[in-house]
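Okay, here's the structure, questions in a sec.
All protein chains of the complex are present and in place, except for one that has been dropped.
For clarity, chains are labelled A, B and C in written order, and residue numbers in each chain start from 1.
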Amino acid sequence: MCGIIGIYDTENRDISKILYYGLYALQHRGQESSGMAVNNNGFIDYHKDLGLAHEVFSEEIINRLRGNVGVAHVKYGTNGEPNSINAEPLVVGYKKGALAISSSGKIINAEEIREKLEDEGTIFATDTDAEVVANLIARFHKDDIEMAIVNALKSIKGSYTMILMTTDRLIGVRDPYGMGPLCIGKLGKDYILSSETCALDTIGAEFFRDVEPGEMVVIKDGKIKSIKSEKIYDKKFCIFEFIYLARPDSKIDGVSVYLARREAGKLLAKASPAEADIVISAPDSGTVAAIGYAEQSGIPYAEGLIKNKYIGRTFIEPTQELREQGVRLKLNVLKENVEGKRVVLVDDSIVRGTTMRRIVGMLKSAGAKEVHLRIASPPVMDPCYFGLDTTKKNLIAVEKSIEEIRESIGADSLEYLSLKDLIKGTGEEGVYCTGCLNGIYPMDIHKN
Amino acid sequence: MCGIIGIYDTENRDISKILYYGLYALQHRGQESSGMAVNNNGFIDYHKDLGLAHEVFSEEIINRLRGNVGVAHVKYGTNGEPNSINAEPLVVGYKKGALAISSSGKIINAEEIREKLEDEGTIFATDTDAEVVANLIARFHKDDIEMAIVNALKSIKGSYTMILMTTDRLIGVRDPYGMGPLCIGKLGKDYILSSETCALDTIGAEFFRDVEPGEMVVIKDGKIKSIKSEKIYDKKFCIFEFIYLARPDSKIDGVSVYLARREAGKLLAKASPAEADIVISAPDSGTVAAIGYAEQSGIPYAEGLIKNKYIGRTFIEPTQELREQGVRLKLNVLKENVEGKRVVLVDDSIVRGTTMRRIVGMLKSAGAKEVHLRIASPPVMDPCYFGLDTTKKNLIAVEKSIEEIRESIGADSLEYLSLKDLIKGTGEEGVYCTGCLNGIYPMDIHKN
Amino acid sequence: MCGIIGIYDTENRDISKILYYGLYALQHRGQESSGMAVNNNGFIDYHKDLGLAHEVFSEEIINRLRGNVGVAHVKYGTNGEPNSINAEPLVVGYKKGALAISSSGKIINAEEIREKLEDEGTIFATDTDAEVVANLIARFHKDDIEMAIVNALKSIKGSYTMILMTTDRLIGVRDPYGMGPLCIGKLGKDYILSSETCALDTIGAEFFRDVEPGEMVVIKDGKIKSIKSEKIYDKKFCIFEFIYLARPDSKIDGVSVYLARREAGKLLAKASPAEADIVISAPDSGTVAAIGYAEQSGIPYAEGLIKNKYIGRTFIEPTQELREQGVRLKLNVLKENVEGKRVVLVDDSIVRGTTMRRIVGMLKSAGAKEVHLRIASPPVMDPCYFGLDTTKKNLIAVEKSIEEIRESIGADSLEYLSLKDLIKGTGEEGVYCTGCLNGIYPMDIHKN
Partner (left out) sequence: MCGIIGIYDTENRDISKILYYGLYALQHRGQESSGMAVNNNGFIDYHKDLGLAHEVFSEEIINRLRGNVGVAHVKYGTNGEPNSINAEPLVVGYKKGALAISSSGKIINAEEIREKLEDEGTIFATDTDAEVVANLIARFHKDDIEMAIVNALKSIKGSYTMILMTTDRLIGVRDPYGMGPLCIGKLGKDYILSSETCALDTIGAEFFRDVEPGEMVVIKDGKIKSIKSEKIYDKKFCIFEFIYLARPDSKIDGVSVYLARREAGKLLAKASPAEADIVISAPDSGTVAAIGYAEQSGIPYAEGLIKNKYIGRTFIEPTQELREQGVRLKLNVLKENVEGKRVVLVDDSIVRGTTMRRIVGMLKSAGAKEVHLRIASPPVMDPCYFGLDTTKKNLIAVEKSIEEIRESIGADSLEYLSLKDLIKGTGEEGVYCTGCLNGIYPMDIHKN
């Protein structure tokens, strides 16, 4: 789903460092590539490559990237081989000068538009949606840049949030359904745009407000203005942001991710209680819901699995042989806590089920008497067409009944949170895209 | 305190990979350098450098390191500039062939012995204790290697655990006070030596037993034998291993680190209760004690601080200016959880107090009504002479009274666990070195 | 001027390695960046980056790049900061699939076309001429690819040679003036295209023939066909290729570079004799002409300057202070050879004069009695608009008379080869662009 951030500075700040720390705060949204572009008096300099922010940027590069407007990006890798050419921000030149785009989400008619553009003789250097958008904007170069973007967006459909940097402006857009998150912060009197509020906290900025569905905000010289899309639909925000994607310390459209997850845990405890001695989580994704489950049920919360925090991207993976010999890298069981115990194991979701099978096996080997698996979201039954990396083929809930899943994972019981409770936990109703959970998408999908 | 691991394989395993995963499990014991030496028919090949295991070892190097006996090391950096020359295992040649040593702890009369050896015309290529020990062993080369080690150890004093690899043996030693941890595992019928049991779990080995204080174990061809030191003192195990150093999923001399920390949290709640709405921990070090505190007190456990997990060794640190502008990298407050709340904040220990001051400030800014700081160990009042990186100068508890510390940190109340309760939590009494907490060391120290 | 090479393989060769060795042979034509694209059943994979071929390509990457058609490139850096985005081959998608372009030379109306394309809404991701050409080709996608290229080329003007790779063809083009070199080789029954014949020798291919001015050759399945441009002008090959750019072991349009340079040296000796004891060259560029000068004049050839061959791209340059203290990195004088001698110093050309001043100074300090500077080409008086990195500002011959140059360099005499003799040395007349020597360019230039 990618992480994006942009700043328009009027007070001579070291913006490349600020963006770098912002990327670091948004790194959970994408680990495939990192990039940054800055505008230095109309000349856009940039750097991007495969890797985490701290791998891609050296002090030397950060010091080179000087300017008063900047935009940065971390990419969530979805299809095919990672290729540095697809790293963002996309930086291109067009009639009106340079344009940089950091995008998140998925434009579902991008392929269609791409074909139309190709019919007109357009070439494409990358596989990104951002390049499609840039071409559309360039088509309207006779308009003012703001109108050009408005016109360009008219033809695209899907889930998208974008931060664009022109030669003199920083522009944020959120699709008319508001499917992805985008917020505005203030650093002194200057404005910042970011996927999540946690990046604002990290760089010492204040939360200002969320960008609204179908809104475009234009920032220039310390001023902000808002342009609304002609068509704005009922908000359909991605429910998976609350389940898994967003950081717990972020607040999206006024809802705290942490509180929504804890509430999901509590509602799960109410609807699906278990006779057990301890509540543990599958680290780190299940932790908040597990705490909620424990609080509601009165069963003590404990750590049952310890995660090794030193794993790096260049780590040498064990061979299948070594795995079979018992080498287990990321997680270790806390035998003392689970031996002889009836355990409630809480996780945020099950997609393919492989990791969960291994975890339950570890708990049982360590002497857990019973393992009651509780999932703080409904079964993932349908693919996401808006950027999340799930395909119909891998979804365990499509292939198996809940009882079959339980059996295959080896748990003593398995219960999922209902969609109704999941939504209730967020405090808002009717505002979510729940396509992957119930097959109801906010717009027509050309299913493949 | 360093992490050490060794294996004597008789079944043609891929031991360099096993050691690599072992180092990864022990990485919390040292991040300065990583190294590994393997014995291939009497020829010792090795690789070591500054950095984490996954940075130092590439697949190519791991594949090159082939043999049936191997020993590895991660170094806890203490004094001066990190220098790759001090990485271990130390590999040297002497009269009887090659010798590799992975050591942990601190020999307190190393300087004295070094001077005596220099008087005799010895040169030193490194600053390590291991080189001192290697020289002592080489002096006794006319003896059998086991006797040579026994004789060499007679003159050294301090806290040490070592794994030595000779041309045909793997040897583990633990000092006569048993100040540091060393355990034996079994992988099939083969023996493994490791600082902590968590490494055994990671590589799929079974725990066999701990090496005893003053014991030397010699492993050869799938057989193990034990040689006891003439002088064995009452065990004086480093209490800080339970407070902070060891991984919670390890068991040392029969005591679970997790249970000891949870019990510390419980005893802390009993002795130092607080009127509060939630219990949170300073991640990650205070988490287990915080869970115990919450369980005992009945106050709900919550996450109040979120730690960014993407920080790398090559990360660009913020300037002081950016820090003052509010850039906070490693931790973010969960405002929703702390706003308007009375918070119990639990950590394992306070050494210098700087981080704690920042955390309490963050909590207060986020709207915490009260912050009651509870420390699951007594004040650190005295230096450690046995390898822990604390010096009298930096210890806040030496310079300030508890009330002054509280004030300087900005907490509403501050209480420490008593030494008595700390020890009680481990379930064993009279077996600890508590020098840094009460100035009572197991042996005479030439204080500087 | 860049180096380009392409291959269409029908015999399952390891083409990425062949292209890699080809780039290595063409490395003298460009050191800024290196790149390669291969066609694997219609899917084009590629890798390119700043640096020499052996720095950019690892064995792993070369092994990954598998296919039956391939094209590669080394870039001669001209304007501005090196940026990896401008590395070639350019790889884009358009209506008919993937297209890769390796280009050399300079399209002088590229800026004009770029503006026209931007008017139509086109975006540009790079600063390369190749991207302009790709856009033009894509405009004609309804035509067959060969006609599309023919049509695209109609609007471009300048010096260019290109190798294009489509989903099923390898295509070479040379501009209608034939300003840059491009030849065809055979490897078994397969065809290869290359900037220079030295690359054919290196990879073990036979020279087949040169691509003619205004010719396009299309290679597919081991067959070659030729398409001639409607407009073909009198050949105007860049004379600087013979002076400096090409490798001496290449043969261009039937003329041996070595023989042309040696002949230039001989004619220089005839027209500008000197009373001297030895002939030396400024290594390595002046060596061939110096050998010719020595042979003609009967004055013995000797080495007067030794060049250090270990300099690397990452070398730390000396500060100005160290230079003034006498640190001289690349060249050392052979005092024994020049002391007390009257020296003829031969070089291929003088552009800015700084290096030559230093060299003459070194020779004088080493005791040379006289230094007679002989240049195997006429003064560079005008800028090159076709890709050579000379601007009017830096040209010493523009600012100073020959006598002033001599004085500023400190030589005892200075003579240049006449343009007539230079051309005579190549054995062909009326076929050269001599713009930088006499201001006569083959086409109208919009001078800046």
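We adopt the following convention: a residue touches a chain if its C-beta (ideal position, glycine included) is under 8 Å from a C-beta of that chain, and two chains touch if they have at least 3 such contacts.
Only a predicted model underlies this, so the values are computations on that prediction, with no experimental measurement involved.
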Given the contact rule set out at the top, which of the displayed chains would the hidden chain touch in the full complex? B, C
With the missing chain put back, one of C:Asp49, C:Asp143, C:Asp277 or C:Glu295 would touch it. Which one? C:Glu295
From the listed residues B:Asp119, B:Glu403 or B:Glu429, report the one that touches the chain absent from this view. B:Asp119
So that we can see where the missing chain sits, which residues of chain C does it touch? 14, 17-18, 20-21, 24-25, 27-28, 52-55, 57-59, 62, 198, 201-205, 247-249, 251, 256, 258-259, 284, 287-288, 291, 294-295, 300-303, 306, 308-312, 314-316, 318-319, 322, 325-329, 332-337
Residues of chain B in contact with the chain that isn't shown? 90-95, 99, 118-119, 121-126, 131, 134-135, 138-141
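As a working rule, only the chains that are shown with their structure count from here on.
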Just send me the rotation angle from a CA overlay of chain A on chain B, rounded to the nearest 5 degrees. 180
Taking each chain's centre as the average of its Cα atoms, which chain lies closest to the overall Cα centroid? A
Determine the centre-to-centre distance between chain B and chain C, using the mean Cα coordinates as centres, and give it in whole Å. 60
If you average the CA atoms of chain A and of chain B, how far apart do the two points sit, in angstrom? 36
What whole-Å value do you get for the distance between chain A and chain C if each is reduced to the mean of its CA atoms? 48
Which residues belonging to chain B are in contact with no fewer than two other chains? none
